[in-house]
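Here is the structure we will look at.
Apart from one protein chain that is not included, each protein chain of the complex appears where it belongs.
Every chain is named by a letter (A and B) in the order it is written, and numbering of its residues begins at 1.
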Amino acid sequence: MSKDSAKGGFWKRLVSHQMFIPLVALILLAVINLVHDPSFFKITLGTNNAGFPVLSGSLITILDYGSELAILAIGMTLVTAASGGQDISVGATIAIAGSAMLRVLCGGDSRPDALAAPIIVGFIVACLAGMACGAFNGMLVAYFKIQPMIATLILFTAGRSIAAWINNNELPIVPDPKFGYFGSFIPGIPIPTTVFIAAACIIVIALVLRFTNLGLYTQAVGINESSSRLNGINPNFIKFITFVILGLCVAVAALIKVSRLSTINYSVIAKDIEMDAILAVALGGNSLAGGKFNMWASILGAYIIQFLTTTLYKFNVSSDALAAYKAVVVIILVVVSAPVFRDAISKLTKRKAKTQKEVG
Amino acid sequence: MRKIDKSFPGVRALQGVDFTLCEGEIHALMGENGAGKSTLIKVLTGVYGKDGGTISLKDQGEVTIHSPQDAQNLGISTVYQEITLCPNLTVAENMYIGRTKGTIQHWKKMVQDADKILQNLDIPAKASQQLASCSIAVQQMVAIARAVDMDCKVLILDEPTSSLDEQEVEKLFGLMRDLKARGVGIIFVTHFLDQVYEVCDKITVLRDGTLVGEYEIKDLPRVQLVAKMLGKEMDDLSDIKSEQNTYQGDDADTKVFEAENLQSNAGIKPFDFYIKKGEVNGFTGLLGSGRSESVRAIFGADRVLQGTVKKNGKVVKIAKPLDAMKNGIAYLPEDRKVDGIIGDLSVRENIILALQVLTGFFRPFSKSQANKFADEYIKKLSIKTASADTPIKSLSGGNQQKVILARWLLTHPEYLILDEPTRGIDVGTKVDIQKLVLELASEGTSVTFISSETDEMLRTCSRLIVMRDRKMVGELSGDDLTQSKIMSTIAGGESES
Partner (left out) sequence: MKKKLLSVLLTGVVAAGMLAGCGQTAAAPAATEAAAPAATEAAAPAAEPAAEPAATEEAEAEAPAASGELIKVGIINNDPNESGYRTANDADLKAMFTEENGYDASFAYSLKNDEQIAAAQKFIQDEVDYLLLSAADTAGWDSVLQDANDAGINVILFDRTIDADPSLYVASIVSDMDKEGENAVNWLADQGLDEYDIIHIQGVMGSAAQQGRTKAVDDKCAAEDNWNLVEQQTAEWNAEKAQQIVQSVIDSGKKFNVIYAENDDMAKGAVAALDAAGITHGVNGDVIVMGFDCNEWALEELLDGDWNFDQQCNPFQASYIDEIIKKLQNGETISEKVIVMDEKGFDASDITQDDVDTYGI
């Protein structure tokens, strides 16, 4: 009897766990692909045009292209938790950070022969630019009490123009092939560099959540700001800092994005990525109204979105319908992970368990 | 209308409870938190479905109520503790919103009708006024007016008085008596015993989801009512006094905290204040007299405009709550829901929060450490929760309050400020908290205890600071600590110093 109830408890806990639905979605996508074409899971070792060994396969592609989104999901989760709103300027600030990086690396010349500054300097400048954008958004949200979506609308609107202005509307191309390593492969290492970068970010945030009170503070502020203040937390600063952290995530994502092709296109780089980042948070079952969050679920959500995108390309769905397919899947996932739906399901399972018990 | 009769066998929330309400009577529904009052009301108003039993009305016989709309159509209206109107609409709009059959609204007529009803019930509000511009009490009355106008025969008032001051309560009672004279049956849910005896005709007591009994008000003295609610024939309230042993240390006379000419931006006049080691003092006065604002100023919860705070004679800077916490001050805020609990977080996280903040951002407690703290205080304060992982919002009001108390006790404060710790919680917990306060004081903690219930203050405090109109108007201690003396000081009597 006690064993039975423990088992029931385990199932109930599993089903009600926040990671459950994203995981089920992931498995479902994997199964669909497996049935459609088992070679989906094949990973092969080949050589690229530079003559170095690289791994390739759909799973590698998903990990590779999901990196930026996973990194952004980290920052977006924190912003959502603390402020109860979302930053919609992420794509535009990627353009700004990327543009600032290129400006430093190319020294204002659109077709330089050599790097004008070491890559690390370019990256640091990108971080500063990203954090400055984050600080601007954070200031408006935390200290001027503007709704996050409205506050970030400013950079959303103006960001790409600012990015173009930073480079005088030129589209510089980085001459050094080393810069391209961040978005592709380091010679001799067959795993995409982006995977390492994403893993590093995930490890860093894991350490931060483990060894600081960032998680507790952001959640407390997101749930009850007034109460947090009376417990000695500075809610404004916490909100502000989450935006700055997101700015840092943006800079890392910008490094990858710009590095992939060693150039930038202000109007389309990271276009609509803010929506995917917000979606990743929602798919992870986190409330977009702020408060409690599960970082790992958000990151998983990011990879699910990439999984879905790759799957849709793979199925070669018609271009006109691509967005619609994506929307349908997303609607299903979001509805299924909504608390209302979960409650209904748990009620249903309870009833079932009850009837089973009666029969038994 | 003769009889509403129902019983629900089955779930433990309510077990076979009968309840009868007559025309033109005010019927108090009493019980501790979790006794089933809310559940009973929610079943009656269709918020919850019932698992068994029947509801009958005088004229219709047995009726089924599936939704609040059904209840409303049958003439059952509810006014909740939290006002559920829209503050940004006008009074008239609030009274008619969601009730019109068609889509077309005759605004002019609506305002006229509303004015007529307001006048009729002697409610001091204009129909065209924005609801937010009315006082809480008037808003409460508007909610009642809305209910009354819906031809209600049964009016349920769920803790309507908890945010009102005495005069406002008096006004509300006037309105209730008026409605009673018109034949409306009123179910009155409250924690204030005084109010029950002032206005009610009958009392029904619930405990643990079962019916204890229905009594005529004159047949049930207070002490017995409390006993029935608690389910024990004990005189816990008077026990407290005998337990009161004050702090006996050598430093009993040192002023631990002193405030001079302190003023915050919350609109209070500058005031002086002190508290000695192991002393329990209190702020008393009507609601809005500045009791909470004073302690908030000491804690740095509002922006301090001027004045100094001294700790053991040394000036300390308290600009924000964290400063106060670092100086050993703890503050249990007046509004538990808004300022106290962090609803979605677990009991454990809520308990460790303040100490965690004090420990520092970069030094989080390990899981086992946090669990140890949580378990210790869950046991110490006998907090009723499924586990330390349960979100605090799913606890009852009294247990939530205990969690907040645990949060501050965990920081081992030198000075504990309790602002209305007993509001809206069950009698049992009230007693527990008062006992705890005295126990802490005897161990050397200084406590400021604020309560709307004067007997609680008299029982616990050795010194009372009286406030009126956002100003300190007097201080009572020793033999002056009597109900009548307090009243006269509040009212502006001779004891003003």
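Definition applied: a contact is a pair of C-beta atoms (placed from the backbone, for glycine too) under 8 Å apart; a residue touches a chain by one contact, two chains touch by 3 or more.
Note that the structure is predicted; figures quoted are calculated from it, not measured.
Although one chain is omitted from the display, it touches the following shown chains in the full assembly: A.
Across A:Lys271, A:Lys326 or A:Arg342, the single residue that touches the chain missing here is A:Lys271. In the complete complex, the hidden chain is touched by one of A:Leu26, A:Ile124, A:Ile154 or A:Met275, namely A:Ile154. Considering A:Met101, A:Met131 or A:Ala164, the position touching the chain not shown turns out to be A:Ala164 (whole complex). The set of chain A residues touching the chain not shown comprises 37, 39-40, 46-50, 54, 56-58, 61, 65, 111, 140, 144-146, 150-151, 153-154, 157-158, 160-161, 163-164, 169, 171, 173, 184-185, 257, 260-261, 263, 265-269, 271, 309-310, 313-314, 316, 318-320, 322.
Definition applied: only the chains that are shown with their structure count from here on.
If you average the Cα atoms of chain A and of chain B, the two centres end up 44 Å apart. For chain B in complex with chain A, the residues that touch the partner chain are 299, 301, 320-322, 325, 331, 333, 338-345, 349, 353-354, 356-358, 360-362, 364, 407. The part of chain A that touches chain B in the complex is made up of residues 210-214, 216-217, 219-220, 223-224, 226-234, 291-292.
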